[in-house]
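Quick one: this structure, given as structure tokens, is what I'll be asking you about.
Of the protein chains in this complex, one is absent; all others appear in place.
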Amino acid sequence: MPLRILVWNEFVHEKTDDAVRARYPDGIHACIARALAEHPLLAGAEIRTATLDDPDGGVSDAVLSDTDVLVWWGHMAHHLVPDDAAERVADHVRRGMGLVALHSAHFAKPFRLLMGTSCTLKWRDGDRERIWTVQPGHPIAAGVPEHFELAEEEMYGEPFDIPAPDELVFLSWFAGGEVMRSGCVLWRGRGKVFYFRPGHETNPTYHDPNVRRILGNAAAYVAPTSWSGPFEAPKAEALEPKR
Amino acid sequence: MPLRILVWNEFVHEKTDDAVRARYPDGIHACIARALAEHPLLAGAEIRTATLDDPDGGVSDAVLSDTDVLVWWGHMAHHLVPDDAAERVADHVRRGMGLVALHSAHFAKPFRLLMGTSCTLKWRDGDRERIWTVQPGHPIAAGVPEHFELAEEEMYGEPFDIPAPDELVFLSWFAGGEVMRSGCVLWRGRGKVFYFRPGHETNPTYHDPNVRRILGNAAAYVAPTSWSGPFEAPKAEALEPKR
Amino acid sequence: MPLRILVWNEFVHEKTDDAVRARYPDGIHACIARALAEHPLLAGAEIRTATLDDPDGGVSDAVLSDTDVLVWWGHMAHHLVPDDAAERVADHVRRGMGLVALHSAHFAKPFRLLMGTSCTLKWRDGDRERIWTVQPGHPIAAGVPEHFELAEEEMYGEPFDIPAPDELVFLSWFAGGEVMRSGCVLWRGRGKVFYFRPGHETNPTYHDPNVRRILGNAAAYVAPTSWSGPFEAPKAEALEPKR
Partner (left out) sequence: MPLRILVWNEFVHEKTDDAVRARYPDGIHACIARALAEHPLLAGAEIRTATLDDPDGGVSDAVLSDTDVLVWWGHMAHHLVPDDAAERVADHVRRGMGLVALHSAHFAKPFRLLMGTSCTLKWRDGDRERIWTVQPGHPIAAGVPEHFELAEEEMYGEPFDIPAPDELVFLSWFAGGEVMRSGCVLWRGRGKVFYFRPGHETNPTYHDPNVRRILGNAAAYVAPTSWSGPFEAPKAEALEPKR
């Protein structure tokens, strides 16, 4: 069965801000979907998109049940995502769906539900970022250079209040003087979450070839595997005789 | 300033079940509070107790602001803990308060908020447990033997759906055939959480000297430290000149 | 390029002990190689074997340079593996080669070099083991049941002196009363190591279908990925102008 990927975008900036629309005429989701479609590891994958205006916020139970990996971009409309939609997303991750949370999605409701922490960080618009690989053997770093630059990006800086990542793949350096754990894998339930820092709406980040490679690597990495046990924990009969 | 510890118990079983009251005539909280008072690492600590019937569920903002370490025992009344009380507890942990979550507290609202996962596990009443130390150099294992037994305990078994612990201190073996990660440290925000598995209300677990030692070690371990930075993440001025 | 797997076995027990030869007439390595060849994830892989009697202990630099994943079984001849052979293996792991270390390989020279700890554990021949999955979403657990039994196995028990695993996939329960972290992933340099506990030479463990599935899953999981940066750390020119 082909891998089923859903790229979700709140899709608000692009409709209201000319500068953003110039960067992403069809929406950030369309640009990301094309990046995934071009990635060699994802050949044959079914790649769809959804936005906040779609029924059930774009993430109905039926849609999520057809999704192996969800990519999420949100920023100014976090509060408009219905609480039950956020719970559905978190629940599907716990049951095995992969999640790639991008940039401002550190404050998205599903991401916060899965982290359990405040997810706060420092920020400042208009900086320059250099991304360093710290776990060179990690599949998400495959084909990525030791470091690469994004000439225009919003700064996000430490302390970043998430639980210690299970796998720390990338660190960012900012010209303004900050650092950030910018590529983090966090296993939650049976699902894997990859948080990737860059992607401010007014910057051309998702057109960058290294970013696009990372997006594809990440979608492949968080794809679910098929475990054969039950999800619900039952009251259990003893496996050994009483003694 | 002395360490301020609050032992919270839903305090329902002891009022309604003779067998439980026989084990814990003043309530599980009173038994635990005495264990902590006798622990050498906690000499001088201020140890208080609270129960669900207290104002604001026993965990008002004022009470939590006076608390360095919260010990939590709950089981049949998880659903009666107000949502805002659970949020307050989780928020105080993120800001640095330590939390020792005991036994059925794996399903307590504050614990689930902090974990972000389903926290499900296998269970069966009436088993025998042997607890093994797997990280012998850990402060919570100080003075604890390589292994010790609890002749009567409820079984909790894997898969236990929490994020991978930051520190795994104890594993449990059950006569019925299961295993469990039964002593787990999970850092959340600026606070530390220790989950400790044993403590079924009808068993004499909190009278056991090894368990009492672990409770005291854990309360000392999760005590907060004083970092001097801000909690809220501000929009930040650049630290370096533009170039 | 197909995945290149090398199954290494000291191959001593099978030549000197009838009971072992009865279990593994062509050697443990041959049995494991067939398990890998039958695994769906490894279709097309090149699977070779080597033993201690081969030139350079079976792990010359040329052989290792042609190897993506090394599976290692050793027990009574650990001390006969030349120190430089052990260093070569460890060095290739650091540069990206995957390693699946089986059973008594907890005391193999290359494994100890990579761990940095004593790697001691408890042991007793003649027990019964039940293996539990604790990270159900892990690729190495794909298709593996919640728990399965090995009717005859040597017991290895905690405390197992390795660094805390980066990923803990399986725990073992023993009828004799012990527990063990029995499926552990440890990233070392650019390589990944999977330690898997079962496989005593007098028991039919590597004929067990669940064990065979895990072996194949593990070989696929620790396969290297291609990072494009250098391994040696150079003295580096500044990336930013002095100021």
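Each chain carries a letter (A, B and C) given by its place in the written order, and its residues are counted from 1.
Rule of thumb we're sticking to: a residue touches a chain if its C-beta (ideal position, glycine included) is under 8 Å from a C-beta of that chain, and two chains touch if they have at least 3 such contacts.
Everything quoted here is computed from the prediction, not taken from an experiment.
Note that of B:Pro2, B:Pro82, B:Gly143 or B:Pro209, the residue touching the chain absent from this view is B:Gly143. Only one of C:His103, C:His138 or C:Arg188 touches the chain withheld from this view, namely C:Arg188. Summarising the interface, chain B meets the missing chain with residues 96, 130, 133, 135-139, 141-147, 166-167, 175, 187, 189-192, 224-230, 239-240. By the touch definition given at the top, chain C reaches the unshown chain through residues 90, 94, 113-118, 120-124, 127, 155, 157, 159, 161, 163-164, 166, 175-178, 186-189, 229, 231-240, 242-243.
For chain A, the residues in touch with the chain missing from this view are 130, 132-136, 146, 157-160, 164, 167-168, 171-174, 177-179, 181, 241, 243.
Here is the rule we go by: only the chains that are shown with their structure count from here on.
Averaged C-alpha coordinates give centres for chain A and chain B that are 31 Å from one another. The distance from the centre of chain B to the centre of chain C, with each centre set as the mean of the Cα atoms, comes to 36 Å. In chain C, the residues that touch at least two other chains are 130, 133, 135-136, 146, 167.
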